[in-house]
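Note that this complex is displayed minus one protein chain, with the remaining chains in position.
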Amino acid sequence: MATEILTLTNVSRIYGKEATKVLALTDVSLSITKGEFVSIVGPSGCGKSTLLNLMGALDQPTRGAVHFDGNSLGEMSRGELTDLRLQKFGFVFQAFNLLPVLTAAENVQFVLQLLGFSRRERQSKTTEVLDALGLADVADRPATELSGGQQQRVAIARALVGEPVLLFADEPSANLDSTATRELCELLRQINTDRGITIVTATHDPLVMGYTNRSISLEDGRVVEDKSNP
Amino acid sequence: MKHPLLSRVSLIYSLSVRNLWRQRRRNTILLVSVICAITGVVVLNSLIRGMQLQMVDQVVYNLNGHITLHAPDYRSDPAITRAFIEDSNEFERKLESLNLAGWATRIKIPAVVMSERETRGVQIVGIDPVQEHISIVADLPIEGTFLVDSADNRIVLGRALLTQLRTKIGHRIVLVMQDINSKSIEVGFQIAGVYDSDSEGMEKHVVFVGKDALQQFLGSESITELSLRFNTRLIPPNGLETISHAFPNLEVVDWKNIDPILAFMYESVNAMVYVWLAIVFTALVFGLMNSFITAVLERTQEIGLCKSMGMKSSLVLYQVVTESLIIMFLGLIGGLLLSWGVLQLLGDGIDLSAFAAGVEMLNLAPKIRPAIVWQDINIVIVATVFLALVASLYPAIRAVRLDPLVALRD
Partner (left out) sequence: MFTLTIAWRNLWRNKRRTILTCSAIAFATVLIQLGMSFQVGSYGPMIEGATRFGSGHLQIQHQDYKDEPKLERTIPNSKYLLTNLTIIPNVTAVAPRSESFALLNNEEKSYGAMIIGVDALSEFEVSYLPRNISEGEYLPTSDSAYTGTILAKNLGLKLGDEIVLLSHDNLGGIAASVPILTGIFTSGNDQLDRSLVQIPIETFNDIYQLEDDVHRIVIMVENPLDLDSTKKMIGRILPPSTRVYDWRELMPEISQNIRLDKISNGIIYGTLTIIVVLSIANTFVMSIFERTREFGTLRALGMKNFALFRMFLTESIILWLLGVSIGITVTILGNVPLAHYGIALSSLGVDQFAGQFYLPDRLHPHIDINVLLVAPLALGVGICTTSMFAAARMYRISLTKALRFKE
């Protein structure tokens, strides 16, 4: 029996005050099972990112509850949420969001330092993950000098190196060409199958959707379809 | 229909205002620093100017006048032998064309005063009380009575000297001085009254007697100085030359040259005002430059877009310069208002009585009252506009030189 690691119960997210109120998500309930590779799809403005941010503990729902491993995120302090993100979650962003002043390797090491690893461990783990992702050659290049595909792979390396339970990717292919997108999807699938890391990605790219084994469709902040991909 | 130039100016203006508002946090800080700088300059300079003008008042008022005239060798050896004839009609005729508050003739010579038990050195000042409405003499608080007229053969001395001499009003004291034949003479005076002064030095060293009475004792009809005071705060232009011309045989000394320390301090204030302005505005220019460089960098894409669409990028240049001018203008208004407020608070003056002895040594007034000199304010205004242009032009010119392709890619 597969275990549910992330559960959303009647979650709504409202932005703004009375007059300018925007209902970004309305009454969403769903759960993510360990080992899944899930895509959240829909037109832009449908609430994909909002949903992803709520799942990733980057934002709090206006109503409803999010549980991770049986614990309610709403009852955690800011510090606990920060620790949760650091230790259990990995993030990949649309614009890569690498630290421009650091090299590829340093971007990865940085997370390990936050996790409290020793210098030696940091180095060996970084080399390992960069090798695995085919980034050994560019390890010492500044992040700003890498191509988009390379940057996104460094971002994935950064997300992976802390050995997260869940990996969130918000429009990871938005800034990539189709070749790079295909490589990225292969990589994500490989991570999902080989390392057993659960992946949730928000995307409007059918190519990415095709790689995932479950698609949740959103429209105007509501779930309109939730289907498994064969 | 608006004139095209006018509509262009109003477009630039409204774009600039919007850009300033977009970065209101940063620009508020910028504005605050400009206000601080301008307030710092205006308030401090008003205080310095106040000090300077009070210094003048003090000296002019203190038995010197704006200009004093002496026999040529009097200053190196003040004695009745180095005097000149008092000819009131001639003085009147020569001085009537000038805008004078008045003039006074005096005899100032050194003397030694002896009471029953003590001996002190003093300066004896023979005056005609009627003429002394132009000097501090008219305002000295007196215990007892002051001299009635020029023929009054009594003496008025300072409180500190009275204490030192251990004598009283109504008692007699003896003054030793040299007469017209350079012979030491001893003259007894009855003490008519005692004056109080802010200056302990004056109380200890200056004694007043009637001028005519003193002339009789000295066996001379001459005076040692003619002192003039103008109706204006400073000597009017050409005032000094006119007087030198009218009295070719006398040494003409303006108030500045009575004391070299005074002249130096007076002149150095003029420099100090500008040095301070330069320092503050230099400190300010770093922050301004930084801000406007960033303002240009932020708009790199905008500039690139303009260029690639064939629009003149000078539009952006004008915007940045306008932004700088707006900030500096607001800062100027804010700074001047704040200065006005601070100066109102200080209105009564800064009391330096805790430093009385030191203040006297520096020729300062015991209370500094700020004085606004409009010329200084004008210079602040000019400097502000200049700074606004300097700080924004460099970044703006860089923006114009930007390669549109590079700009778009960024």
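Chains here go by letter, A and B, matching the order in which they are written, and residues are numbered from 1 within each.
The rule we apply is simple: a residue touches a chain if its C-beta (ideal position, glycine included) is under 8 Å from a C-beta of that chain, and two chains touch if they have at least 3 such contacts.
These figures come from a predicted structure and were not determined experimentally.
Colleague: From the touch rule at the top of the page, work out which displayed chains the omitted chain touches.
Modeller: Contacts of the omitted chain with visible chains: A, B.
Colleague: Taking the full complex into account, find the residue in B:S10, B:T119 or B:S314 that is in contact with the omitted chain.
Modeller: Among B:S10, B:T119 or B:S314, only B:T119 touches the chain that is not shown.
Colleague: Which of A:N10, A:T82, A:S124 or A:T193 sits in contact with the chain that's absent?
Modeller: From the options A:N10, A:T82, A:S124 or A:T193, the contact with the absent chain belongs to A:T82.
Colleague: Going by the contact rule already stated, which one of B:E86, B:D198 or B:E360 would touch the omitted chain in the full complex?
Modeller: B:E360
Colleague: Considering the whole complex, which of B:M289, B:L305 or B:L338 touches the chain not shown?
Modeller: B:M289
Colleague: Against the chain that's been left off, what residues of subunit B make contact? List them.
Modeller: Contact residues on subunit B toward the absent chain are 23, 25-26, 29-30, 32-33, 36-37, 40, 44, 77, 79, 110-112, 117-122, 163-164, 166, 176, 178, 182-184, 260-261, 264, 276, 279-280, 282-284, 286-291, 293-294, 298, 352, 354-362.
Colleague: Taking the full complex into account, what residues of subunit A touch the chain not shown?
Modeller: 49-50, 53, 56, 58-59, 78-79, 82-87, 89, 91, 93, 95, 97, 99-102, 106, 109-111, 113-114, 158
The rule is simple: only the chains that are shown with their structure count from here on.
Colleague: Report the inter-centroid distance (CA atoms only) between subunit A and subunit B in whole Å.
Modeller: 72
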